[in-house]
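Here the structure comes first, spelled out in structure tokens, and everything after it is commentary.
Only a single protein chain was left out; the remaining protein chains are all shown in position.
After this line comes chain A, so read on.
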Amino acid sequence: MKVKQISIFLENKSGRLAQVTRVLGDNGINIRALAIADTTDFGILRLIVNDPDRAYRVLREAGFTVSATDVIAVEVLDEPGGLAGVLAVLQEANLNIEYLYAFLQKASKAALVVFRVEQLDQAIAALQAKGIRILSGEEVYAL
């Protein structure tokens, strides 16, 4: 049920993001979702791609500091209160969200949101118990 996310350390200077996307593009890797967390000095680019292992390798070879992190991709109803419902489940289970971001495209009628929580397995269990759909890695990479 876990999806592998690629994180890249970027300094806040022009052209760095372009460089990452160029490396991925040159290697035929498609970006499914992305988010940037930044401070005044640096940023962390988080990516869901169609081939995370390959993305990890090619970015590393290109000289970037890269890490792979497990996250979950949750189907959220594309209607008012959709996300609130998912968050309520996690809150009830006392699970702290480190960060979340949305996919660029939808899976059928629902929106897709990436969640990073420390206790992934507990989150998966809590969400599934409420009938919320979590996509597998294979499903996400093949989107």
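Going forward, contacts are C-beta pairs under 8 Å (C-beta built on N, C-alpha and C of every residue); 3 or more make two chains touch, one makes a residue touch a chain; residues count from 1.
By our rule, contacts and distances are computed from a predicted model.
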| item | value |
| --- | --- |
| Chain not present in the shown complex, as UniProt names it (candidates "Phenylacetate-coenzyme A ligase", "NADH-quinone oxidoreductase subunit K", "Phosphoribosylformylglycinamidine synthase subunit PurL" or "ABC transporter ATP-binding protein") | "Phenylacetate-coenzyme A ligase" |
| Per the touch definition above, residue among A:S14, A:T39 or A:N94 touching the missing chain | A:T39 |
| Those residues of chain A which, in the complete complex, touch the missing chain | 5, 7, 9-11, 16, 37-39, 41-42, 44, 46, 63-67, 69, 98-99, 116 |
